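My questions will all concern the structure given below.
The other protein chains are all here in position, but one chain of the complex has been omitted.
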Amino acid sequence: MNRNGPLALIFHVLFLGFLLAPILIVCAVAFTSQGYLSLPTEGLSLRWFRAIGDNPEFIRAFKDSLLLGAVSSTLAILVAVPAALAIARHQFFGREAIQALFLSPLMVPHIVLGIAFLRFFTMIGLGGTFAGLVLSHVIIILPFALRLILAASTGMDRAVENAAASLGASSWTCFRRVTLPLILPGVASGWVLAFINSFDEVTMTVFIASPETTTLPVRLFLYIQDNIDPLVAAVSAVLIFLTVAAMLVLDRVYGLERLLVGKGRD
Amino acid sequence: MAYLVLDQLTKRFGNWTAVDNVSLTVEKGELISLLGPSGCGKTTTLQMIAGFLDADGGRVMLDGQDLLAKKPNERGLGIVFQSYALFPHMTAAENVAFGLEMRRINRADRDRMVADALKLVGLEQYGDRHPRRMSGGQQQRVALARALVIKPSLLLLDEPLSNLDAKMREEMQIELRRIQRTVGTTMILVTHDQSEAMALSDRVVVMNKGRIQQVATPQEAYDRPANAFVANFLGRTNLLPGMVGGSAGGTVITVADSVWPVAQPMAAGPGALAVRPEKIGFVDAGGLSGTVLARVFQGTQWLFEIETAAGKLMVIRQHDGSPLPAERERVMVGWRADDMAVMPADPDTASGAREAA
Partner (left out) sequence: MSMAASTESQVQANAPATAPPPRRPRRWPWTPYLLSAPGLALFAVLLLVPLVMTFLLSLNSFSFYGGIENVWQIGNYADIIADSYFHEVFLRTFRIAAVVTLLCALFGAPEAYILRRMKSPWRGLCLLIVLGPLLISVVSRTLGWALLFGSTGLVNQGLMGLGLIATPIEFMYTETGVIIALTHVLVPFMVLSVWASLQRLDPQVENAALSLGAGPLTVMRRVVLPQIVPGILSGSIIVFALAASAFATPAIIGGRRLKVAATLAYDEFLNTLNWPLGATVAVLLLIANVVIIVGCNRLVERRYKQVFE
């Protein structure tokens, strides 16, 4: 009875097909040999992939996205680790409220944040700068990092820290030699999830990016609004390939389910 | 000269007093157990000595120094946790070396001391193993080595054997005793297992509801329990209600139709008589009369349940061929005055408690 019947399997296959269709079509169109969009395509060629080279703004946006993701994620981790330790280790006044505050960006629509940051950055002179992008991304990716690091901190056996203290370790030594190595999987996966969210973010970034500092999803979005051609499909296809590769590595090393569902309950 | 002195140590959680003015002295090199049921305050006391809980009142003096004034990582105590708390990302040798690293012992000395410590607990080949690849007993021994290698002034053990299976537990009890004798460290063991406490300790400290009920050697506490709680907690005991009164010959206690002399002078009034099942025998006259309700053969011994006017009684007799009563027989049971303890009727007040040194 715990096997799936034929009806269930048909549904399942259709569902997977539904999920994969747009992604596959993007990749398929990217290989078209024709100079315009046509489906089905007549021939296969790599001309559109080569054409990416003629559009340096895409390459530049890609690099900017990578840099933005790396910097924001690292900053987010640096803020999230002490915060997670505070929440997990201590009972203090305002603990619940502080935790809710750090997780609150999840509840705020990115469109609202885009508007808010646009206004704010314009007023303090950070409008359209890379620093502004970093700061805004840190805010929205912090909850993802925090959740995973928090789960790792609470899942740890606390007695180990007491043991370290009893053997003479100061608070800092205890953190460095005992706590950090033990929560490192949570920290690393928090970084990765934060990076992914920063890289893919478009709604908020569309408001605060400027032509000089733009991320790849935003550049794609703006391009698509005017025309849809195989070039943009090629760029997306490259992104998809890279993401799939990263995903396979992630799953092998850490487990995709664990990354997205989170280890333990919050 | 007392090595460790607990002076009216107190801990409160809100309205509830977990440890109530506990005072205790421990000699150097002693192994004492804090014994009692869950919630009696033994673990809380240990945690205050270790420094993981702040005391609400009282002092702890170790070798003349105020222990409570120091932070937990300055107290120099060795602690074996109930879950062992080994560092999972370090090997056994690295675990044991940790305390030495904190004390900035140089590499060569460190390696030597770690090897000696692992040898002491019988794990010299296991230095490179990680905790998750060790059995419970092995992990426990690593935890012990880690606590001992720093040559602590005091070793605290929090229910160290409770996670082991029965056979492992027996082995570890012997090991622990041997190690303590070899190294000579003063040890305080927290446990709820009375047979374990009696097997290991020089003295037991029986606790209940945050207070010390009796401090004595295991044999003293067993043979002469200070009150009904101790009598019930250590081994099996029969508790018979009676009336204490004076007479020309001295104080006696009357239990149903029997009269027993009481060694210490006691106030007249309701009292209780405690006597162990194995100390009761069948007599012809001068004892408590009753009827055999049931008898159970247990191989080396017979277990009797006797109904008397003072309540049900449990008697254990050796199966050595001597004639024993059958079910539904009327019998008379008796015991030596030395083998019984008499106490006031209310089991909760420990006013009869005394230190039997």
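Letters A and B mark the chains in the order given here, with residues in each chain numbered from 1 onward.
Definition applied: contacts are C-beta pairs under 8 Å (C-beta built on N, C-alpha and C of every residue); 3 or more make two chains touch, one makes a residue touch a chain.
Quick caveat: nothing in here was measured; it's all calculated off a predicted structure.
Checked against the full complex, the one of A:73, A:136, A:179 or A:214 touching the unshown chain is A:136. Residues 1-4, 8-9, 11-12, 15-16, 18-26, 29, 37-40, 78-80, 82-83, 85-87, 89-90, 92, 95, 98, 101-102, 104-105, 107-113, 115-120, 123, 135-136, 138-139, 142, 196, 199-200, 202-203, 206-207, 216-217, 220-221, 224-225, 228, 232-233, 236, 239-240, 243-244, 246-248, 251, 256-257, 260-261 are the ones on subunit A that touch the missing chain.
FYI, only the chains that are shown with their structure count from here on.
Rounded to whole angstrom units, the spacing between the C-alpha centres of subunit A and subunit B is 57.
Partner subunit A is touched in their complex by these residues of subunit B: 50-52, 72-79, 81-83, 85-89, 98-99, 102-103, 146-147, 150. Residues 157, 159-160, 162-170, 173, 177-178, 181-182 of subunit A are the ones that touch subunit B when the two sit in their complex.
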